[in-house]
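All protein chains but one are shown in place.
Letters A, B and C mark the chains as written, and numbering starts fresh at 1 in each.
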Amino acid sequence: MFNFIWLIPLLPLVGFALNVFVIRREREAGYVATGAVALSFLVALATFIQFAFSPPAEAKPPRVDLVLWNWISVGEFNVPFGLLFDPLSGVMVLLVTGVGALIHLYSIGYMHGDSRVVRYFAYLNLFVAMMLFLVMSDNMLLLFLGWEGVGLCSFLLIGHWFERRTATSAAAKAFVVNRIGDAAFLVAMMAIFAHFGTLSFYDIELADGAVIEGFLERADEISGLIFSIPGQNFLVSTGIAFLLLIGVTGKSAQLPLFVWLPDAMAGPTPVSALIHAATMVTAGVYLMARTHPIFELSAATQGWVTWIGALTALIAATAAVAQWDIKRVLAYSTVSQLGFMVAAAGMGAYVAAIFHLLTHGVFKALLFLGSGSVIHGTHDTQDMRKMGGLREHMPTTFITYLVGAGALAGIFPLAGFWSKDEIIAHAWSGQNFSIFLLLFVSSLLTAFYMGRQIALTFFGQQRDHSYHAHESGQVMTMPLMILAVGAVLAGAMNLPMLHWLSTWLEPTLHEHAAEFGVTQLILAVVTTLLAAGSGYLGWRYYVANSAKIKPGAKDPLYRYSGDIWEALEEAWYIDRAYEKLTVVPGFRALARFMAGVFDPQGIDGLVRGVGYAFSQAASALRVFQSGFVRTYALLFLAGVVMVVGYLLII
Amino acid sequence: MSQLGFPLLSIIVWLPALGALLLLLVPRTNDELSRRASLGVSTLTFAISCALPALFNPALPEAAAPAMQFVDQIDWIPSWGISYNVGLDGVSLWLVLLTTFITPITVLSTWDSVHKQVRAFQILMLLLETAMIGVFVAQDLFLFYIFWEFTLIPMAFMIGIWGSENRIYAAVKFFLYTFAGSVLMLVAIIALYILHRDAIAATTPGYVGTFDFGVIAEHLRSGSFVLEAGLAQALFGAFFLAFAIKTPMWPFHTWLPDAHVQAPTAGSVILAGVLLKLGTYGMIRFNLTLFPDASLWAAPAIGILAVIGIIYGAMTAYAQTDMKKLVAYSSVSHMGFVVLGIFALNQIGVSGALIQMINHGLSTGALFLLVGVIYERRHTREIGEFGGLWKVMPIYGGVTLLVVLSSAGLPGLNGFIGEFAIMQGAFMAYETGGARILGWPFVAFAVLGVILAAVYLLRMYGGAFMGDVGNPENAQLSDLSRREIVVLGLLCVPIIAIGLFPNLLFAPMETSVADVLHTFTGVVAGR
Amino acid sequence: MVPTSYYVLLSAALFTIGAMGMLVRRNAIVLFMSVELMLNAANLALVAFARQQVNPDGQVLVFFVITVAAAEVAVGLALLVAIFRSKRTTDVDEVSTLRG
Partner (left out) sequence: MEFVIFFITAAIALIGAIAMLVSRNAVHSALFLLLNFSAIAILFLLLRAPFLFAVQLIVYAGAIMVLFLFVVMLLGAERAEDEKDKVAWQRPLAIGLGAALLVEAIFVGFNQLAMEPPTTPEVESFGAPARIGESLFTTYLLPFQITGIILLVAIIGVVVLNQRNRAKA
C-alpha cells in the first residue's frame, strides 16, 4: 500500500474536481463526495494496518516518504512535493478521513434542499484534501499549503450562506485572523530554511539516491544561536518557536487570536463539526507535536505555550457557560479544549495532546452533529431558550448527545476522561501548580456548561411552540450513533498501563509513556467525581430554574453575578476590543488617511507641484511667442550676431 | 544569426508590427475583421514564441558575459557601435512568453471593452507588443532605449483616446512621468558609452565604442573597463530612477492609479500585465549586471522603499471604493515585493522576483479583466454598488475567487511561490562576510503585506460578491459569456500550473540568474 | 582681377540689407523679396569663393540654390495668395494667430 498513499489526498481532490466541473445535481454530489472520502479512509486504513503489522524496514524509525515531484527548486532552495506516512500522520489521517466521511454522510441529510449543495460538497472535499496534505506533508512548505488551504475552505464554508451578512463577515474574519497567524508561520519557515538549509522534516532518500536532509533531527544545531534586535538578544530557537506559536494561535483559536472561531458558527453545522472542532483547528496542535524538537529548544516559548493554552482553556470555558446559542457553547468549548491540548504540548506532553486531539475529534464532532440534528429538528432554532424537552421528540439525538457531553465533561469511562485526565495528571506532576489549577477549574466548568446545555435543550418543557420538533432521518442519526460508539471506546487507545498510543507514537514524538501510579489514580478519581458533581450541578440548577428561562430573558445566574455575566457572554470583551477600540478602527483610519489625504495630496501633490512649476515657468516664456513673425526674425538675427561674434572672439 | 539558422527571435519581435501594417489594409469600419486579424496575428506570435522554451538551452556554460541565445545581430550605425542585436536568456525568456500570451488574451477582451476606432486600437496593441518584446530581447543599449520609449506611445494613446472621462490628464501624466525617468536613463546610457569607449580606446586606439550591452558587461567583469564608485552610483541612480518610475515603486507610483482608472480594460491589462515588468526587468538586466557594487550599496535603501511600497500600497488599496483603483494600488504592493526580491541579490530572491513578475502579470491582468467584465455590464466599479454577485453570476464569482486568492498568495497557486521565494531571499540576503543586506527585519515588515493582501482583497470580494443582492440592478446580470470564459480560463490555467509546478519556470532561468548574480556569489545564507 | 574679399564684402552688405528688410518691412511680398536678396548675396559669395578655389562645384551649388529658391518662391507666393484670400491682407503682423 505504501506506494499508493498519494491516493489518500487525491481521492477527495478528485471528488472536488468532479463536483466543480461535472456534477450539477444534489444527490450525486453528496454520494460522490462521501464516497471519495470514504474510499480515502479505506486506503488510509489499509495503509495504517500494513504500517502497524509490517512497517517499512528500510527507514529507522519506520516511516513512508513518497516524493511525488520536485516542487520548488531554486539554487539551494529545494522543496519536494512529498507525502509522509508515519505513526503521527497515520492517526491524524484516520481521524480526518474517518470523521470526515461520517460528516459527509451526515451532510447529505442536513444540507438537503439547500440551494448550493454541489458547491458545499465540493468545498468539503477540498477541505479534506487540504487537511490531508497538512498532516501528510513531509516538509513545512507543503504543510503550509494544507495549512492555508484549510483556512481557505473554512472561509468558503463559513461563507456558504453568504447572503447573510454575518456569514460573510465571519468568513472574512476567519480568513484574515488565520492569515495573521499564517504570516508568522511563513517567517518561521524562512528562518528554519535560513538556518538549516532545508524545510523537510526528516531525511528523504530520493529514487536517484540523492538525499534531502531533514531539519528536525538536526534541531540541536541552532541551540545557543542568538539573534538580536537593538537592546535585546534572543535565542534563534525562541524566535522560530514563537513565530510558530503565533501561527498555532491563529489556526487553533488560542489567545489572542481565538476570536474568529465563535463567529465561524455562522457556517453550516456539519462544517462546524468537521472543521471547527474535529480537524482544522487541531492543526496547530499537530504542528507543535510534529516540530517539537524546535519547541523543546526554547524553554521560554514552552512557557508561553503552556500559559496561553491554560488561559485560553479557562477564558473560553467561562465564556461557554454564559452562551445561549447551542453552537456557540460548543464553539467556546472547542476553544477551551484546544487550550488543554496546547497546554499539554507546552508541558511537553505531546502524546497526551495528540490523545486528547483524537478523542476530542470524535466526541466534539458528535456533539456538533448532535446540535445540528437539534437545529435541523427544530427548524433552524439555535437559541437554547427556545428549546427544552427535546429528549422526547429526538431520543436518538438525546442519547448520543448525552454520551458526547459525558465524554467532553470527562466522565469515567468515556473517551474524554482518559485523555483529559492525562493532561491534568501531567500538569500535576509538572512543577507548575497554577497551570494545574487553571486546567482543573476549566475542566470543572466544562462539566458545568455541558450539564447546563443538556438541561436547557433536552429537559424541561418546550418553551417555544412555533415549530414542531422531530427526530432527524437515518442518514443523520447513523453517523451520530457511530460517533457515539467512538466516544465511548476511543479512550481505549491509550489506557493507563497499556499505552498503545504512546508506544505507537514513540518513534515520532520520542516520548515515553507516563508513569501511572497511585497519585495519578487518586487524581483521576477526584477529577472525575468533581466533574460529575459539577455536571450534575449545572444540570440540576437549570432544570430547577427552567421556569425562569424564556426567550430573550436573562440567565438565572445573572442575578448572582451581574455584569460579570455579561462579560462572560462577550468572552471578556476581547473581540469587541479588537473591533471597536483598537486594531480594526485604527487600521481603517490610517488606511483612509493614506488613500484620502496622504497619497493624493502628499505624494501626488508633489508630483503635480513639479508640473505646475513647469507650466508657470512656461507661461513666463510665452511673452516671446508673440505671433509676429518679424519678432521671431529679430530674435533669430540677434542669435546670428551673437554666434558670429562669439566665433570672432575665440 | 542565431543557433537555429533562422532569425526566430526577430520574427517574434517584428511579426506583430507586420500585423499592424497589414491591419491598415482592413477597412476602417470593419471592426470585426480588424479584431480577428489582430487576434490571429497575436495568436500566431504566441504560437511561434512557444518554440522558445522548447528550443531554449537551460544549461549554457557560465561565460564571462551574459550568455544569450537566439541572437540576431546586424550592424546598424557602425560608426557609433550601434547594432540591431536581439537575444534571449533565462531572465527574459518567460517575460517574452508572458507578453505573447497576454496580448492575444487582451485582444480577445477588446470585443467587450473597445467600441470605437477599433482598427486603430488593434494597430496600437500590436505595435505595443513589438515594442514590449523588443525591450525584453534588445541586447544593444541604444536599441533597448528605442524600444523602451516606443512602449510609451501606444499606451499613452490607448489611455488618451479610449479612456474614460479624465483620460487626457491621465495619459499626459503617464507619458511625462515615465518619460522624465527615461531621459535620465538616456543620459546614463550615453555616459556609459563614452566612458566605455574612452576606457577601451586607451589601450586600443581608434576604438569607436559600442552600445552592445554584452560587450560592456564583459569588459566590466574582466576589469578592462572600470567605473569609479561615485560614477557607478550616479549611473546606477539614473537607470534605477527610470525603472523605479515604470515599476512603479513608492513614492513614484501616483501615475499608476490615474492611468489604470482611466485606461480601457484592455489597456489596463497590458499595462499591469507587461508594461510594469519592463521596470523590474531593467533593474535585473542593467542595474545588477552593470553596477554590482552600487547595487550592493543601494540595496538596503531600496529594500526599505520596497517594503514601504508593499505596506503602503496594501493599506491604500484597502481604503479604495473603486475596484479598479483597488487593484491598481495592489499592483504597487505586489511590485514592491518584486523589487525586494531583486535587491536581495541572491538566487532565490531574484528568481522569486522573476516568477512574481509573471504571476503579477497573470493575476493582476485577470483582475483587471474581471473588473472590466462587471464594468461593461453595470458601468460602475464602486464596491458599494454591488453585493451578492456570486449568487447572480456563479461562474464569474468562482473565477474571481480563484484569481483573488492567487493575488493574495494562497499556496498551491502561483502568487505564493513568488512571494515566498522573494521573502526567503530577502531573509537570507547577507554578504559573504556576514554583513546584512536585507535580512529578517525586512521580511518581518514585508509579511504584513501578505496579511493586508488578504484584508483588502477579501474586502472587495466580500463586499461585491458576497452578501445578499441588495441592488435590484444587479439581480438580472448575465453570467460570463463563452468568450469571457475562454479569456479568463486561459489565464487560470497558468495560475494553477505555476503554483504546482513552478520548476517548469525556475529551471530555465537558473543559469542566467546565477550569471546575473555572478558578482554577488558568495552571498549566501547567514547561518 | 578683383580680389575675392571685395565680393565677400559686397555680399555681406547685400545680406545685411536683406536681413534688415526682413525686420522692418511688413508686406509679406517684400519680405519674400528680402529673402531672395539674402539668397543672392549668399550666391555671390559662393561664386566668388568658387573662383578663388578654381572649382566649379561652387557654381553647381549656386545653380541648386537658384532652383530651390524658385520652388520656394512659387510655394511661398501660393501660400501668400491663400492667406490673402482669407485675411484680405499681406501684412504679416495681421497673421499672428499662433501667438503663444
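Here, a contact is a pair of C-beta atoms (placed from the backbone, for glycine too) under 8 Å apart; a residue touches a chain by one contact, two chains touch by 3 or more.
Note that this is a predicted model, so its numbers are computed, not measured.
Peer 1: Which displayed chains make contact with the chain that has been left out?
Peer 2: By the stated touch criterion, the chain not on view contacts A, C.
Peer 1: Going by the touch rule given at the top, which residues of subunit C touch the chain that is not shown?
Peer 2: Counting only subunit C, the missing chain is touched by 1-10, 12-21, 23-30, 32-34, 36-37, 40, 43-44, 47-48, 50-52, 54-57, 59-60, 62-64, 66-75, 77-82, 84, 89-91, 93.
Peer 1: Can you list, in ascending order, the subunit A residues touching the missing chain?
Peer 2: 626, 628, 630-631, 634, 637-638, 640-641, 644-645, 648
Here is the rule we go by: only the chains that are shown with their structure count from here on.
Peer 1: Chains as vertices, touching pairs as edges: which of line, ring, star, complete or other describes this one?
Peer 2: line
Peer 1: May I ask which two chains are joined by the most contacting C-beta pairs?
Peer 2: Greatest number of C-beta pairs in contact occurs for A-B.
Peer 1: Go ahead and note the Å separation of the Cα centroids belonging to subunit B and subunit C.
Peer 2: About 55 Å, centre to centre.
Peer 1: Per the centroid of Cα atoms for each chain, what is the distance between subunit A and subunit C, given in Å?
Peer 2: 90
Peer 1: When the C-alpha atoms of subunit A and subunit B are each averaged to a single point, how far apart are the two points in Å?
Peer 2: 37
Peer 1: Quick one: which bits of subunit B touch subunit A in the complex? Just the residue numbers, please.
Peer 2: Those residues of subunit B that touch subunit A are 173, 176-177, 251, 253-255, 312, 315-320, 329, 346-348, 351-352, 388, 390-391, 398, 405, 410-412, 416-417, 420-421, 423-424, 427-428, 440-441, 443-444, 447-448, 450-451, 454-455, 458-459, 462, 465-469, 500-503, 506-507, 510, 514, 524-527.
Peer 1: List the residues on subunit A that touch subunit B in their complex, please.
Peer 2: Residues 20, 69-77, 81, 141, 144-145, 147-149, 152, 155, 159, 162-165, 167-169, 171-172, 175-176, 179-180, 182-184, 186-187, 190-191, 193-195, 197, 227, 229, 587-588, 590-592, 594-596, 599-600, 603-604, 606-607, 611 of subunit A touch subunit B in their complex.
Peer 1: Using the touch definition from the top, list the residues of subunit A that touch subunit C in their complex.
Peer 2: Against subunit C, the touching part of subunit A is residues 622, 624-630, 633-634, 637.
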